[in-house]
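Have a look at the structure below before the remarks.
The complex appears here without one of its protein chains, the remainder shown in place.
Chains: A and B, in written order; residue numbering restarts at 1 for each.
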Amino acid sequence: MTTSLFARYRTTAVVWILLLTAPFWLTMLGGYTALAGRVVVFALAAMSFNMLLGFTGIMSFGHAAFFGLGAYGCGLFLKYVMASTLLAILAGVLLGGILGTLFGLLLVRRRGVYFAMVTIAFGQVCFYVAYKWDDFTGGYDGLRGFARAPIWLGSWKLDLAGNANAFYYFVLALFAIATALQAFILRSPFGRSLLAIRENERRARFLGIPVERHIWLSFSISCYFTALAGALYALLNNFTDPLSLNYIMSGNIVMITVMGGMRAFWGPLAGAVLFVMLQDYISSMTVNWMFFVGLAFVLVVLFFPRGLMGILQKRSGA
Amino acid sequence: MVTNLGLVSTGRRRLIKAGAAIGGLQLASPFIIKARGETPIKIGWIDPITGSLSLLAVSEVEGAKWTVDQINKKGGILGRPVELLVEDSANDSGTGVQKAHKLIERDNVDVIMGDVNSAIAYAIMGVTAEKGIFHIVPGGHTDPITGADCKWNTFRTCNTTAMDASAVTGELVKKFGKRWFFITPDYAYGKTLQANFVKRLQALGGEFQSDFLPIASSDFSATLIKAKAYKPDVLLNNMGGSAQINCMKQFVQFGMNKDMALGGALFEMEAIRSVPKDAQTGWWTLEWYWNQPDVPEVKAFVDAISPAIGGRKPTARHWMAYVSIHAFRLAAEKAKSLKGIDLAKSLADMELPRDVSLMPGKVYYRGGDHQLMSDIYVGEVHPAEGDPDNLFTTKALVTGEAAAGSVESTGCKMVWPS
Partner (left out) sequence: MLQVVLFNLTNGLIVGAFYVLMALGLSLIINLSNVVNFAHGNFLAIGGYFAYTLTPYVGFWGALVISPILTALMGVAIEQLMIKHVYMRNHIYSLLLTFGLGFILQDTCRYLWGPSPLPLGIPDSLSSPITPDLFFITWYRVFMVAVVVVAVSGLFAFLKYTRVGIRIRAGTLDLDTVAALGVNVAGLRSMNFAVGSYLAGLAGVLAAGQVGLNPNMGDELIMPSFIAIIVGGVGSLTGTLLGGLLIGVAAAVTTVFWPSASEAVIYVIMALVLLLRPRGLLGEEGMLS
């Protein structure tokens, strides 16, 4: 019993040790703290997306819409309303989450490629609004003129703007809360029902599970978390633009999730590490990095459908 | 159970050993460089080498690499060798910001140059301003970079839309008339460009109609039908990239070039080369052109760089890289320092010598907004005559100062750190 408990949390422990000490060992390996921040943000977006893909079995190809809405919500709040980082994050989460929830209502009866196509359509419409409404959003040139503001806790200041490490740990803290919530949801009876829907929808329906409602809830929850990732992304760059909304970003999120392993909870994190590292290192070495990323992705889909986590799990005999 | 744990720990041990080895190598390498002698001056160059703007970025990077080689042959800057670190922003602003952090924090560059894509240039400006790093934007065109969003540490080499619009409007009105039809891409840059044109046109008593189209339009029949019905003197093509090319192709195919003149602001050489012969037409502005018989320094430059870029003639993009890097060199040599604030103060209002500016006029980065006051070449595009790159004939040269408008009109309020 002790062994299996250890085994169950071993991955989580390794992950957290690596994440908490990242600024220290990362610079030694030729990385830099902003890179770690980027990995965590993409990991959060991918893990949120994976609630839908890996755990419910539903493919959305327009999830960047919610990522981007989170980013714009956060940025617009900081620029036009108030220089409060925490409230701006909340604004971003609500914008992406609420729009996702409403949109999800319209989608629940569709499946498969239809579902994917409608999400692409929604993403493109959001993209179009973002770049057309340029007086408000800055249009194609992006939303600028906002920056992460320091957070005051009593008389102690958390300097997010100046201190890269401080911001990294702030992002990590929010990541921790978000993933803990996600794990809690996925382990609950509701989460189990999502797995049932993924495996065999008809049977799940026969068991009395309200399939449409649960899919809608899963979609909605996934959108809230994805929007959180988007808000953090806007803070990471002090900038956001319509490209955070379009189908290329959606495709990146999908690739990260699948390459890391969509059946494992931490899979997308591994995928984010792989993807960001690949992009960072390979793009410095060759102009044709897109080819290698595409090739890696194709190989994963064909031969390693369980992704990186699947390979690691197999080798450790788990 | 025991076997499994054993396998796992050996695997992890191996991983840790490998990680330590890699880490050790990274720690060792700076020592290796120091052993060689002088620490080089590093220029960080961020451009969208992959993506839809890559053909422009590739020219800039070619120009940059050659310029750095030349500088190193003549002893470098402040007696130290120069190293050019090129990063791909992949036409994505998040990636651009990430690369900026990488160059500044990991590679300790002394100056950042980039990006062709205006949005990414903005995003990078946020990082460089925060860290006080000297930043030159060689080829990102949107006006607020040296306008409403100007920063003390950022300088820009290429033209603003105000400069281009005012340079060509006068010539077009003089030659063809005051009734114009605009085809403009529907985003901030396009709208600013048209607004600037309209301002100048209306000041000359002109009238116009316009259509705003999606950026990547490929079929212009509907708009061209409208244009023909309006019977303008000039069709003003503000589209960019492939859209610009397709619009011109269709314009010529529909025979409209017999009814009206074609004009516009920027037309990059890289794009002109890829247009079919019968569509190589119209009146445009170029930011720099290789064929300047009156300026001997230009011929020297063209002859020197041409072998390094496959025997072709350099384009304005090569020139932008060349000027930007030399501007950095001159600023560093004048300030005898590499600190951002010193470089910025010494470059502001510094007149560039002709072997750097490669233009006849007085060329300098204006102190009020850090915009380069360069000459603007207004002329006609035509099929190649003689040399395959002889695709343009300069008909008029407008100085940057005359075209740019006052600092107040750009909206820039430069704030220097105390």
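Brief remarks on what is shown
As a working rule, a contact is a pair of C-beta atoms (placed from the backbone, for glycine too) under 8 Å apart; a residue touches a chain by one contact, two chains touch by 3 or more.
Because the structure is predicted, anything quoted here is derived from the model rather than measured.
Across B:39, B:202 or B:218, the single residue that touches the chain missing here is B:218. In the complete complex, the residue from A:27, A:84, A:124 or A:284 that touches the missing chain is A:124. Within the full complex, the residue among B:199, B:273 or B:362 touching the omitted chain is B:273. Among B:80, B:199 or B:226, only B:226 touches the chain that is left out of the view. Within the set B:79, B:205, B:255 or B:311, the residue that contacts the chain not displayed is B:255.
Panel shows subunit B; residues 50-52, 54-55, 58, 186, 211-214, 216-219, 221-226, 228-229, 242, 245-246, 249, 253-256, 270-271, 273-276, 278 of it touch the chain omitted from the view.
By the touch definition given at the top, subunit A reaches the unshown chain through residues 53, 59, 61, 106, 109-114, 116-118, 120-122, 124-125, 128, 132, 251, 254-255, 258, 288, 290-291, 293-295, 297-298, 301-302, 305.
Going forward, only the chains that are shown with their structure count from here on.
Interface of subunit B with subunit A (complex): residues 1, 4, 7-8, 11, 19, 22-23, 26-27, 49-50, 87-88, 90-95, 97-98, 101-102, 105-106, 118-119, 122-123, 126-127, 130, 142, 144, 149, 186-189, 191, 215.
Against subunit B, the residues of subunit A that register as touching in their complex are 3, 25, 27-35, 38, 131-132, 134, 138-142, 144-145, 147, 161-162, 164, 233, 236-241, 243-244, 248, 279-280, 283-284, 287, 289-290, 315-317.
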